[in-house]
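Pasting in a structure now, in structure tokens, and then I'll have a few things to ask.
Only a single protein chain was left out; the remaining protein chains are all shown in position.
Think of it as A, B, C, D, E and F in the order they're written, each chain with its own count starting at 1.
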Amino acid sequence: MTTNSESNQNTVPVREMIEEKKKSRNLSSVTEKLVPTILFLFAMISILTTIGIIWTLFSETVEFFKRVSMTEFFTGTELNPLSQNPDFGILPLLNGTIMSSVIAMLVAGPIGIMAAIYLSEYASDRVRRVLKPMLEVLAGVPTIVYGFFAFTFVTPIIRSIWPEVGATNILSPGIVMGIMIIPMIASLSEDAMSSVPNSIREGAFALGATRLESTFKVVIPAALSGIIASFILGISRAIGETMIVTIASGSSKNFTFDLTQSMQTMTAYIVEVAGGEAPAGSTIYFSLYAVAMTLFVFTLIMNLLARYVSRKFREEY
Amino acid sequence: MKYLDLKQVQKRLNTRIVKNNILQYIFLLATIFGLIVLAILIFRVFTQGIGFINLDFLTGRLSTDANRAGIMGAILGTFWLMVVVIPITLIIGIGTALYLELYQKNGRIQSFIQTNISNLAGVPSIVYGILGLTIFVRALDFGNIVLAGGLTLSLLVLPIVIVASQEAIRAVPQHLNEASYGMGATKWQTIRRIILPAALPGMLTGSILALSRAIGETAPLTVIGIPALIIPFPEGIFDKFTALPMQIYYWTLDSSLVDEYANLAAATIIVLLLLLFILNSVAILIRNKFQQRY
Amino acid sequence: GSEEDTENESSGNTSADNNEEQESESSSDESSEPENEELEGSVVIDGSGTVYPLMSVLAEEYMLNVQQGVSVEVSRSGTSAGFEKFLVENGTDFNDASRLIKEEEKAKAEELGIDVKELKLALDGLTIVINPENTYATELTEQQVIDIFLGEYTTWSDINPDWPNEEIQTYGPNENHGTYEFFYENILEEQDLVESANLQQNYSTLVTLVAEDPNAIGFFGFGYYDNNKDKVRAVKIDFGEGPVEPSLDTIAEDGPYANFTRPVFTYLNTVMAKEKPQVLDYAIWVMENVNDFAGEAGFAPIPEEEAEQLANDLKELK
Amino acid sequence: MSLSTVQESITKESPKAAENIVFDTRDLNLWYGETHALKNINLAIKERDITAIIGPSGCGKSTYLKTLNRMVEMIPTVRTSGDIKYNGKSILNKGFKVEDLRTRVGMVFQKPNPFPKSVYENVAYGPKIHGIRNKKILDEIVEKSLRDAFIWEEVKDRLKENAYGLSGGQQQRLCIARTLAIEPDVILMDEPTSALDPISTLKVEELVQDLKQDYSIIIVTHNMQQAARISDRTAFFLNGEVVEFDDTETLFSNPTDQRTEDYITGRFG
Amino acid sequence: MSLSTVQESITKESPKAAENIVFDTRDLNLWYGETHALKNINLAIKERDITAIIGPSGCGKSTYLKTLNRMVEMIPTVRTSGDIKYNGKSILNKGFKVEDLRTRVGMVFQKPNPFPKSVYENVAYGPKIHGIRNKKILDEIVEKSLRDAFIWEEVKDRLKENAYGLSGGQQQRLCIARTLAIEPDVILMDEPTSALDPISTLKVEELVQDLKQDYSIIIVTHNMQQAARISDRTAFFLNGEVVEFDDTETLFSNPTDQRTEDYITGRFG
Amino acid sequence: MVRENFEDKLQVLKQQVLIMSEMAKVSLSQSLLALEQQDQTQAQSVFDQDNKINQIEDDINDQAIWLIAKEQPVAKDLRRLVMTLKVTNDIERIGDLAVNIAKSVLRINNEELPVEKQQVLTTASVVEQMIDLVTEAYVEEDLEKAFEIARIDDQVDRQYGDSIQKMLTYMTQHPSHISPITQLAFISRYLERAADHTTNIAEAIIYLVKGKHVDLNN
Partner (left out) sequence: MVRENFEDKLQVLKQQVLIMSEMAKVSLSQSLLALEQQDQTQAQSVFDQDNKINQIEDDINDQAIWLIAKEQPVAKDLRRLVMTLKVTNDIERIGDLAVNIAKSVLRINNEELPVEKQQVLTTASVVEQMIDLVTEAYVEEDLEKAFEIARIDDQVDRQYGDSIQKMLTYMTQHPSHISPITQLAFISRYLERAADHTTNIAEAIIYLVKGKHVDLNN
């Protein structure tokens, strides 16, 4: 060892070299100051986006309410924007939106959570490594494809089983939306459950618990906040989903709870009204913003709720 | 004193185990359910559309005549959209992530921006469409050109890229930064030499996934207004365009006008799904190849 | 004469073989035209979904075989929605319409200084369709149709006791569409449709709905029926002279189906036409060739002279 | 103190009346896929003894411990040969129900792993899954277990609070209480103090020595002094083999095998 | 050995020729937000000494260490008062460039934290960021640093491999080599062996004692025997205060303060 | 409280040291009683006791070493255990000295001891007191008492010098008594050594408390 340190002593005057280079450091100090500013500007873009969304929606919505009263809008059960005596009640749209979301969650909720349980608790590593990405493919399929699928495949099947169901109805897109949301709920719930440390599971097994017991009595309670959050996000996703309902649910502005009927959601209404090139200036045009605003507020509340839940009930392990 | 009666415990044990075993299969079934649907969907789309896929279809121009219709215009439209979306989301997304994770780690500003981003991620895509329509198409008077659509989609997927990049940065262990600072490195040196190289695979993976999302998005484009018939190929980001999902949408709608349109829609779906499949495979490849163990 | 016949035939069985022929014919048309100058730029068309099939075929033909440098974009938000887009500063060049322009719309145009030129393109027969399973209501009188949509009958047996006691389901395009307005204004004479009418934005949806509902009765343009003859059945209407089946032959302003026949138009913004040569050129070309394509798209042609007259009017704008 | 009592207290404690073997391991081999992790293990572990297992990292200590309650099976690639008899019954054949085994053989882990529930629910968890529903009995079990784990005084006023509010040492004792609640015969402990600070470590060690009255305890530890301090017998593992198994005092004062001596005196590697 | 030389060797090593103070801490106070983490610290740390810092968890050891190279500033809520002089210069005022300080004062962390790069790139990182680009010089620096960290022989054939392929002990020595590459005066070590097995721990300890020839070393450790084994002087921290700072032997044999005695004999709490 | 176990074990060890020193004192008393009464059987019993003392010494030492091995003591704890090793050595020596005295008593047999026997017995009782005192000092870790031992030891040394002188003088005058008196001189020497050993113990106590070596033996 001593020979090493001797032989290498001062062959490379690292320290001097470093001291020397230090003088040429000014350039880098400029970079150091500039970089945060640039990055800050980038970060501002997301803020601008939000401001843009809110400003756009809000200013036009205000215009809309100058023409149509709030009460009519929020309590009206009739929506006939183009008729000679137009009605602008949003309730049919809310009704359609809620119906489709509820159906979607009835499909996605139980199946998603069961899939999450299977993947997180029962599947071996290898099986999970295969199944989970495959399931996530479901989430990656464009919604237009689901719409096509719902309209050309699922609806006819449902109708062959249950003839009452209309060719456009809320049931079929609801179900397909549910299928689309399954991976989201499965994946988020699985993440929540997987982040429950294995040591806790082992603790349960060591007490003689079966896998089912460890899952329902330990893992799920521990991951509950994450699971609830995944449900809320699933609902939010269902509310915001557009193409499936646009294609498969028709555009009747029915205010009904009959699953077999065609209904229109808020999103589908926006597509309809915007059509190709939405005509500026008319009441219909402004109604689009009012509906969009309502939609935005709905999903915002859902997202904030999901965040709150997952914050509030997060367990520290 | 014994509280547990071993005999009782034994007796209960059998039912407990049986319950567990039965439910295990139900859970498996639930997991596979989604996959079965996926398989049916793919099978159906393929059987319906595969016969229509040929070179002419892929390279042909759009036409009202189902036999002549091709989707090159839509493919190019999607391509040009990506030309807009990729650089914008990568630069702004990674930049924002770096800012949030490394320059404004704590405090009000960070949590404000963070909340804002996670809310943006949950805003329905159709609302972005309205934003794009109002701002890019109308206020900035771009019209319904690629740039307007691309910017709209960029804003739409930006939160995904930001969050993915943040996660990638966070996955770089703090102790690596400490090590770098501990040797007298400046912040930017540390970012450039340690954090970015380590986080890049994760960022790319996230970005590619965001891109797939952008490619498949239809709703914002329907709001922005894509003509149902547009035959010339877009040659740049200032041209009007149509995109693959829009074409699927129109053909699905018009299938009552011309039956074969449904098949064309199916064929286009196949092309779109293949494109997404390739992108996702690339993402997975990147993830597996560059995954770091710390 | 002979050209027209070929077109009509080909509309019945659209086949690839005919395309080439058609193209060569068109190009011969083109060569007969004096103007050979290369145009470029875009022509923006929006408006009626009913007119869309005709207009898109025309646009495609124009782009492919007449002026490759011009991009004709055809959208179809509906007649009314289209007008709103048409009647603004820098609006669309054409607005397709399945009804006549309204007074308010005219007033708006004047206000904006837009000089609108009405171009009649073809004739559409409003077709009343029922489910193919419905074998009883294949013939209805004009009044019966009106009453059905006004909600005078709730069940089929109300019309004819021999018919099933099933609730009648009425379908139609929604208020966005000129077809609706024509039906509402010209046939129902501005009486409100029955409450329960299922009004859809998309014709494809509408076709499917009628095709799948045994108790359905709906209305839309002949073109949509023509393409879905296997799915829906057209009702023969008795206008007092015996049941008439809608067809390209019966649909005419003075034909047996005249009561349910309406012209379809496109409105040209002549200000735009003067500014953009390709717009005017396209307009002229359309009026010179529209009758060759009307049948293919499910429309009956307008009288040749009327078309020529309009074409000549347009040429004067140059 | 009279001289004679002194004399008695000096002579070593007399061997226990019945020296029952609780776990008898015969020619146990275990593979993780291709890795031969345990090689021909033969160990007879006595009842009401504290048996320590020491050895360098990766020598198979944890693996052996987890084989005793078949937790090792949770890794899918594991294969075993040979036999382990628990109170005379072979536990390695598939017919033997693991849940049953695990109610008899409790386990305490390296990192305290309470459930993210209240202190009370943590302890009541085991009895509950085994079918005890009666609130009064549960209360009794919880109190007794917490008392036995020397933690009752510290937590009796916060039974309803989340267990993660406790300190690391308290959490570990809570985990021990949780194990006691199902009244096992044997308690396996895998480095139960390695995540704890020195003070908590000593408390847990004292608890372990106290539990010896009623339980057979097998404890894996990296800390040789800990093995010396608290165990009656110590097994030294090396590369998946048992090099030496003897009374703790003998093993640490006068080991037979040179490798043992090298290891305990820190001359290894 | 003659008697006289023995006599000499028995008397304590004579104090070093020049007893320079490398870090002089005066009345240092530090707050994390409201937490008063360091209270009136006064410590004079000598050059070419190994100074150990011991104390219970949370007493401020790491905080103090991180104050010496101002890494503590990475936490935004931190406030300090008082003064630390490094070779006579106050380092706490904002004018002092932290990057400079940190090239003089290296740091080794609790968990080995090599960069996810090759062994070579790990060591070359420091010289590179400080502007040394010449490949030959870099080669030399890398070899020398690895030799000085006693790890050259083990890694010389795998310089291009990823550092994460090394064992924990090797990784830690690599991290030390990485620090040596920028030739600091002082090396701060925060529990450098707490993540290592006993054998690797001993290797690192020996390395540390060897480095004493050329560097001043300040080492935080939970392991009192380690402090006793390797350090010249030891400071005992408690609740953010320095309770006792003395020659290691004195502190561990005959501490002045009862709290020190209680802590080192394990009677704390 | 922490380290109870260790504290308990230290306490047990201390108890055993006390028992051992009690045994050594008993041995010494018996041997002196034998001297006083010139009783052979009394002397014999001292030999038996010695074996027990040796055994308890080994046990205590084993326990102390085992505690060092397993408890890693430092500072006072370590000194306490190391001191225990030293102290038992000294106590054992006191026991040995009792044996030596008993042997000398056997050699003296029934022969007359005309001089100094009383003086020796007086010294002996002082030594016994010293043992009691040092035991107290040990229990209480009392420095005062430890230093007190040193002072008493000086006194014992002086008495021993006087006695030897007197005995030599007497022997010169009464050669017939040389043999028993020589034995008595040895006994005197043994007592002086026993006192030295108590002083050693006192030194050990001082080392325990102070952590510093003092030499009380000069």
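The definition used in the following text is that a residue touches a chain if its C-beta (ideal position, glycine included) is under 8 Å from a C-beta of that chain, and two chains touch if they have at least 3 such contacts.
Only a predicted model underlies this, so the values are computations on that prediction, with no experimental measurement involved.
The hidden chain makes contact, of the residues F:V12, F:L121 or F:I178, with F:I178. In the complete complex, the hidden chain is touched by one of D:S57, D:T80 or D:Q225, namely D:Q225. Of the options F:L78, F:L106, F:V139 or F:V209, the residue whose C-beta touches the omitted chain is F:L78. In the full complex, the hidden chain is touched by chain F at residues 54, 58, 61-62, 65, 68-69, 72-75, 78-79, 82, 85-86, 89, 164, 168, 171-173, 175-176, 178-179, 182, 185-186, 189, 213, 215.
Listed by residue number, the positions of chain D touching the unshown chain are 224-225, 228, 252-255, 261, 264-269. Hidden from this view is one chain, which touches chain E at 1, 3, 6-7, 9-10, 199, 202-203, 205-206, 209, 225, 228-229, 249, 252-253.
Here is the rule we go by: only the chains that are shown with their structure count from here on.
Shared contact partners of chain A and chain C, listed by label: B.
Across the structure, the highest number of inter-chain C-beta contacts is found for A-B.
Centroid to centroid, with C-alpha atoms defining each point, chain A and chain B lie 12 Å apart.
The distance from the centre of chain B to the centre of chain F, with each centre set as the mean of the Cα atoms, comes to 91 Å.
Inter-chain spacing, taken between the CA centroids of chain A and chain D, is 47 Å.
Along chain E, residues 100, 103, 130, 182, 266, 268-269 each make contact with two or more other chains.
Chain B has residues 16-17, 186, 189, 225, 227-228, 252-253, 255 in contact with two or more other chains.
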